[in-house]
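Worksheet for the structure shown next.
In this view, the complex is presented without one of its protein chains, the others remaining in place.
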Amino acid sequence: MKKLIPITIIILIIFGLAYVMSGKIEPQENVRALGKFYLENSYFGDYSAKSPEVVTAILWDYRGVDTLFETSVFFLAIIGSLTLFRLNKKQEKEAKERIEKVEELTLVIKTVTKVIVAMILAVSASIALHGHLTPGGGFQGGSALAVAPLLIIAAYSKYALEKQGLDKTRALILRSIGLIGIALIALLPLTKGGFIMQNQPIFPWLGGSLIFYNFFEYLAVGAGFTAVFLLLAIPEKVFKKILGVGE
Amino acid sequence: MRGVISTAILAFITYIIFTGSAKPYDLFTGLIVAVGVGILVGKFLVREDSKALNPLRWIWAVIYFLKYMLIIEVKTHLDVMKRVITGKYNAGIVRVPINVKTDYAKTLVANSITNTPGTVVVDLDDKYLYVNWIDVTTEDPEACRREISEEFEKFAEKIFE
Amino acid sequence: MDVIGLTPIIPILFAFALPLTSILIKGNRKLIQAYALTGTGLTLVSSFKLFQLAYASENPLVYTFGKWIAPIGIVYEVDKLSALIALITAALMFLIAIYSYRYLEHDEGLEWYYTLYLGLESGLLGVLLTGDAFNLFVMIEVTSIAAYALVMFYRDRGDSVTAGFKYGLIGAIGTTMYFIALGILYGAFGTVNFAHLAMKIHLPAASFIKVSSGYVTLDVLLKAEPTWNIILASGVALALATWAFLIKAAIVPNHFWLPEAHPAAPSPISAILSGLVVNVGVYAMIRFLYTVYSDVSGELAHVVNVLSAVVIALGAVSALFGAFMMTIQKDVKRLIAYSTIMHMGYLFMAVGVGSSLGLQAAVFHLINHAVAKALLFLAAGIFIHAVGSRNVENLAGLGRKMPIATFSLAIATLSLVGVPPFNVFFSKLALFNALIEENFGLALVLVISSAIALFAYMKVFYIIWFGKPRKEIEVKEPMSMSLVVLVLALTCLAIGLLAPVILDKFIAPAAEQTVNYQVYIKAILELASKTLS
Partner (left out) sequence: MIAFIWSVIILTLIATIMISLYGISRRPNLVKKLIALTIFGDTANLLVVLLGYRLIYPVAPPILPSLSKEALQTFVKTAVDPLPQALVITAVVIGMAVNVLIAFAIVQIHRLYGTVDTRELSKKLIQVEGGEQ
């Protein structure tokens, strides 16, 4: 009841203001000149990124630098998280050992997870590799990819994942490779006398360099999330011991 | 290289269905992705290649799918609808022995039971399924098995064992 | 010309590869240090080249990423102001990288530290070079996120994690505000490029620009009318953006994160945060007020005037508040952090004045403050490193054991309070001249707060030099750290001695070019017609 009154007031104010406002604003029916330029030129036209997906064309071609640094923001966030939860070699080994028996989920979930993981890998790759044709792209694909390790951590345990060789270090290596790939694709045009992040005509086919960016971004984001999940899956006890904080 | 081919087929089919088109680009990237997925996770999915690639098992799987969807599901739906209308039910959890051995077969049986209305698997261990049943007619495990899961197990055995 | 585009890319590339490298070299500290020095060193070389180019050229330099001219793509537009601050930034980052090695000798995680450090450098340089308002947002975020993480570097200490959390939360609010402002700017003007925005704002008066490139599509873009009421939109957008910049620069009432965040970080990072990261807010403010919204007329001028008045008032409050808070601090680094708030107050006062003199003073003071404040934190860091405490009382009497550090600390404090012949004196003089033109009260604020600050600094200095040591500890002066500090101290002196020349040769042209929005727009347009023809 106590919450109802402010909510009612807010709603009334909104409707009242909207009534006043609605006479004054005209609904927007046209795109702005810049938006129209992108719509016209993304695939056809002389100034084209050769991609029918206009948003991806803007992301990785017209305004590619934004995306390059957006990726580095995410990279720095993950590095920051690793810094917060950093472990030295000995502690890392400790974190990899099971301190107690881990309760795994039932057989049905484990079996289904196996099949689903394979399907998730295929689906996420499809999202990433069709980023220049349909909605989606490297980041979206990578986020979908990261669901696979998350499911494994939930259904089995983080130790199962590490036993199969996917530990934090490997995830980090994969992430580094993805990012270096992006940076190299961005710098490649310089060798041909172009500009940083130039797409056409240095990569002349459909989508141009967008495919490579999407692929590397897919790898980097997937691996980055995996590293974060692995870190979060370390039991609280281990960390408290490392930090020297009592229960 | 265990399980690569069968997993790759699964991944490829998923990829093409999800993409929704089969242009050369899709087929080509799909193939690469499928092989990659097969190499990565194949060994966890498949224990014996000869079993997984046996066409007879696939045919049985298709038959089972059709029968399950068209006959068993309809039958149980009607049954539950009747119960909803008449209000006649006698719910309870029963213990049902399970005879199939492999993980996939067990999963198939458990999921089949859960997916039909009126029965839900709440837990399972090595020998038994614990099923929440809408109409407990018997508490004898073997009788339960006959009522609930025998048909599923028959097929599961043919497909996976 | 590639050097313009490459300057922020070099450090980020080094940051990308550092985790992999550190795994390959098995975390060898010396190699990681060498790697970091290579990265920052190359960036320094690149920004020095940039500096030369910018000062040799009449117009701002433009680099088109992906060959897309503005406003289609992102351009880096480097005028003298950007190049000058970029050089200072790169130089300080390089020196502090040398200093960091010894300071962090007891801590693990050097590779993470340097990854974030290089990311931070890339963000700072990107902020300075970019000619696109949305790219500015992205680069501010790069800077901020690295800063948040670095504040939390001592992850087992509750105060630094809490301070980092607070900093992150407030920073995220600020940048989201700025993002909304960008949305409004795009909604109204249909562009997020600085030069293009400036053109749209000055459109009635900008008939001097030949808006014709011979290429139809571009003409349509350039001639497109603003779609909304630009006065209202500018007002809201500027208010939101200013709020964001006030948060980034820690001006009262958005200052509260700074006195916690800056001391909590390792001293080299405190130096960067106080010397360079807060400048982001000032620089962005200058870009908006002096380049995009310079010389506007009519109702827009009214909007800008109100905003300037608010900025000046908040700046004055910050200056006094920072000065008073300095006197009651026991923690050395916290004291210096409050001094940062005070100096940011000066800068905003000068920025708000809106005259060319004010801008000159602001730019000169920004540079001097960066050098002197970094020096102060680094010099204090040497003592803190030796003792392991930030409490002033515990540092008592250490001064006589570390002559170089003490000497530098003395120069830093003398310089910051404004004693001739050190650098800050001359920028304070310039500030005084600029402020007294506007209002006598503002100049008085400057004088009073400086006097209070002098008192606060002298107290610390007295204790460190003459105080009785609490307990005898063996201290040796760490050479690599002391040398860096000495270099900075001499720089302070040199800038002070050469102040008239520097003002004349570097600061005045930079300020002049910044205010000249016509040149700023022209550089973009000329390049556009050249690329398209």
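In this document, chain identifiers A, B and C correspond to the written order of the chains, with residue numbering beginning at 1 in each.
The working rule: contacts are C-beta pairs under 8 Å (C-beta built on N, C-alpha and C of every residue); 3 or more make two chains touch, one makes a residue touch a chain.
Predicted model, so just to flag it, every value in this text is computed and none were measured.
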Partners of the unshown chain among those that are drawn: A, C
Of the candidates C:Gly27, C:Gly41 or C:Gly187, the residue in contact with the absent chain is C:Gly187
Using the touch definition up top, pick the residue from C:Leu110, C:Ile384, C:Val417 or C:Leu442 that touches the left-out chain. C:Ile384
Across the whole complex, list the residues on chain A that are touched by the chain not included here. 10, 13-15, 17-19, 21-23, 25-32, 34-36, 38-40, 42-44, 52-55, 58-59, 63, 66-67, 70-71, 73-74, 76-78, 80-81, 84-85, 134-135, 139, 228, 232, 236, 239-240, 243, 245
Which parts of chain C are in contact with the chain that was left out? 134, 137-138, 141, 144-145, 148-149, 152, 155-159, 161-162, 164-165, 168-169, 171-173, 175-176, 179-180, 182-183, 186-187, 192, 330-331, 384, 388-391
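Just so we're on the same page, only the chains that are shown with their structure count from here on.
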Which chain has its Cα centroid closest to the overall Cα centroid? A
Could you put a whole-Å number on the gap between the CA centroids of chain A and chain C? 30
How many Å are there between the centre of chain B and the centre of chain C, using C-alpha atoms for each centre? 62
Distance from chain B to chain A - Cα centre to Cα centre, in angstrom: 33
Which chain A residues touch at least two other chains? none
Would you mind writing out the residues of chain A in touch with chain C in their complex? 28, 32-35, 37-38, 40-41, 47, 61-66, 68-70, 72-73, 75-77, 79-86, 88-89, 169, 172-173, 175-177, 179-180, 183, 186-187, 190, 194-199, 243-244
Which of the residues in chain B end up touching chain A in this complex? 7, 10-12, 14-15, 18-19, 25-26, 29-30, 33-34, 36-37, 40-41, 44-45, 103-104, 106-107, 110-111, 121, 123-124
Touching residues on chain C, where the partner in the complex is chain A: 2, 5-6, 9, 12-13, 15-17, 19-20, 23, 27, 63-68, 71-74, 108-109, 112-113, 115-116, 119, 122-123, 126, 134-135, 138-139, 141-142, 145-146, 148-149, 152-153, 155-156, 161, 186, 190-191, 217, 220-221, 224, 227
